[in-house]
Structures are given as C-alpha cells and as structure tokens.
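The other protein chains are all here in position, but one chain of the complex has been omitted.
Here is subunit A:
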Amino acid sequence: MNFIKRGFLGITRKKGKSLILLAVIFILGNLISGAISIQQATTNVEANIKERLGATATVELDYEEMDKLSEADWENTVIEDLSVDLMKQIGELSYVKYYDFNIMHWLGSESIDSYQGDMEGEVVHHGPSMDFMLKGINYAPVLDIEEQKAKLVDGRVFTQEEVDNGTSVAIISNKLAEKNNLNVGDTFTLVNEVYTWDEETGEDNLVTSRDVVLEIIGIFESQTIKQDDSEGSSEMGGMMDFMDIEFQNTVYVPNPIIVDEMKYQYEEYLKADEEYAEMVAAEGEEASFEYYTPLYVLNNPEDSEAFAEEVAPLLPNLYKVHSATDQYDSIAGPVESMSNLSRYVLYAAIGATVLIIGLVVLLFLRDRKRELGIYLSLGEKRGRVIGQILIEVMVIALIAISLSLFTGNLIAGQVSETMINADDQSYQDDYMYYGGAIQTHLTTQDVLDSYEVSLNSSFVLAFFGIGLLTILISTVIPLIYILRLNPKKILM
C-alpha cells in the first residue's frame, strides 16, 4: 500500500470522481488539442508555401515609402542608384547562397521569329517589335538554371571571362531554337533600333539601327510551366501563357552587352532629338546605364527575415529588401486568421484548464482532508502524499489527453474545413505578384490546398507536452493545500 499503489487505488475505488475528472480534462483537452492542431497545420503551411515561394530576395525601391513623402520632402530627396559594390557586398553575407544582378532590354529581329505558343497569329504588332527579352547576367552559371527554373539541354553556360568582357554569346530557349532552326554554335541577329516619337502625329520614326549578332552557346528548356499545367486554373492560364512566352523568348547575355546597347540607343537618340539633348546637357549629369536589379538566392527561405534585417541598414534611402516569401502574407489571409484564432483559443483553453482543474482538484482534496491527515499522522512524508495525488490526477489526465488527442484533431480538421470553405468565396480574386526580379505565381488557393490538419509526431509531442504540463500546473497549485494540512486539527 505504498503511495503509488494508493494513487492507482484512489482512481479505481472512486470511479465517480475519476469519471468527472476524466470528462473535465477530456473537454478541455479537446480545446487544447484542436488549437494546437490548427497551429501546427498553419505553421506547416507557412513553411511549405515559403519553401515553394523560394529563398530569393532582391533590393528595390520602396514605393510605399515614396508615396508617403510630401512634395517638400521630394525637394531634398535624392534617390541614389544601387551601386554594384553594394550589391556585391550584400552578396557576400552568410545567408546568401549565390547572387546575380541583372539588367533587361527588349530588342526585335528581322531574321528570326519569336515564339508565340498558342497565341500564334493572335498578337498583332504595332510599332517597333521588341519580341526578345535580353536578360543580362553577371553570374556565369546563370541563376535561373541553378535554381531549376530552366534546364540546360544543350551546349554550356557562360564563362566568367565572357561575362566580364561582354563577349557576344547567348543562351536561348529550345522553343526559340526549334522555331528558327538554330543550334549551338550558330549565330543570330537582333536589331537595336532607335526611334523618335512625333508628338503631333503620334508616330514613331526610325532614326537609325544596328545589328546585334550573338553566338548561341547554350539552349535551355523552361521548367516552370510543367507543374502549372496540372494545376491550370483557367483564369490563371492566360497569365501563365503570357509569362511562358516571355520566358521562351528570353535571351541570356552578359550584362555589358546590354549596357552597351542601351548606351548606343541613348546616344543616338540624343543626336536625333536636339531639344532633349540640350536639356540633358543643361543638367550636366553623366548618363549611367548600370541600373541593375540584384537577385539573391538565400540558403534557406527561413533566412529571409534575418537577411532583410541585416541588409536594411546598408541600403541607401528609400530602398528595401523584397523577398519572395513576402508574398506569403498577402496570400495567407485565411490561414493566418485561423492561426490567430487558434492561438487565442489555445491561450484561453490553457487558462481555463489551470483554473477549472485547479478548482476541481482543490474540491476533491478538501473532500479527502481526513484521508490526507491520516497519512500524515502515520508519519508519511508530505512529498509522498503529494505524489499520490499527482499520480491520481496525472493518470486520469494521461487517459483523457490521449483520447482528446484524436478527437480534438478530428474536430480541428472539421472546423478548419468549414472555415476554409467559408473563406473560399471571399478570396476568389487571386492576386499574383508579377514583375520585378521576383516572380511568384502562388495564390491563396495554393495556400488553402496545402493546409492540412494531420496527426503527426510533432503534434502528438507538442500536445502531450502542453497538455500534461498544463494539468500538472493546475494540480500543483491546489497541492499547496496539503502542505498546510495540520493532522492534529483534522483528526483529534
């Protein structure tokens, strides 16, 4: 009849009391279990979506911040350019796996045709053709290839020497190559045309042009469209097609080539438009064409916040870090609100548990005052009397918690399904972040699709940890009562 055995007998001999305690803990356990289930599910969604959004970040102008500036502020605000040195400095941070800085330029061609996909013939050209997007790169292995957005199917990537010297070499898509019968080793010609615009007629006038001859060193295949085919919500389809066509018509070249072409265009334009030339001369500023957009691939999507924090102080006024994971906040609305709600439920449930279980245990203890006094009069250590009560409560708690583990999880699944379905209507208007250095195409629907309440080991662990600890605390508080018991007063 030691205190452990007494504890177990205390449960079986007083079944009514045990059942009441079991029921109370079970009900509260369901709340805690459900709240933790939802918490875990939302955390998993966040990790999953952020993983899919990728670990990329860029530095760009903070338009929100600029909007806040008053006219007076503008007077004394100078927007500096992002220097190549700074972009490189940021690239050296430990969070960064590799990085690139790019500059884009659109050119047309008379000798090759652009890829138009399903929209063949639908697109009618007005004015100068600019079908080909030249994407200048500084990172010779090409980030898009390293990041599996594109796969090199033939030839090779750039050498650092080619990149630094601005050698006239290019990597094009297999679709573009097929359409124009081009192979690695072939050259193709784009035209850099300089136009002026007639204000009165609204017409473009070709001033001059020059050929840009590029040798194909590699051919890539797009990897992004494949996954999207299967998901293909029709509304998204058009956008996806458009993005795909642009990607198929992308021509990777070293940065200096683009800088050079832009410079040519600018200088020729100045020659053609004297008025403008005078204006520029009056300002007396040297024109720069090195408007690069940096792109940093981080080691881990979870590093995004830390990276942004570390970079922020290095940036010139009005610039900010934009991470792919930033988009999470804008598409995770329903999941976030569920996460918040479940957090409040969790705190409330823990609070209620401590209060209710504490009171129930205290009532039971007062009921058993005499029994406890007897143990003490027989010389039992107070610690063991406490141990006996803890066993009685914790064994029941363990059973109740184990039961509510499953039911709470089930309830959480049901509740969140209802909430998601209710939310579904209000989030029909999917929003896509398009443009800039980072392009993501995940939507609220993707977030909801990846939301799943599951019974995994980390949930089981978290629930048993939090649940049992809460019960333990709620039991220990009334146990102070035992420490203050005076057996003489109770028994004599």
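The rule is short, and it goes like this: a residue touches a chain if its C-beta (ideal position, glycine included) is under 8 Å from a C-beta of that chain, and two chains touch if they have at least 3 such contacts; residues count from 1.
Rule of thumb we're sticking to: contacts and distances are computed from a predicted model.
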{"item": "Listed names \"ABC transporter ATP-binding protein\", \"Nitrogenase\", \"Phosphate transport system permease protein PstA\" or \"Nicotinate dehydrogenase small FeS subunit\", matching UniProt entry of the absent chain", "value": "\"ABC transporter ATP-binding protein\""}
{"item": "Option from A:Lys14, A:Arg210 or A:Lys320 whose C-beta touches the chain left out", "value": "A:Lys14"}
{"item": "Contact partner of the left-out chain, one of A:Arg6, A:His105 or A:His322", "value": "A:Arg6"}
{"item": "Contacting the left-out chain in the complete assembly, out of A:Ile374, A:Val395 or A:Met419", "value": "A:Ile374"}
{"item": "Positions on subunit A where the hidden chain makes contact", "value": "1-3, 5-6, 9-10, 13-14, 370-371, 373-375, 377-381, 487-488, 491-492"}
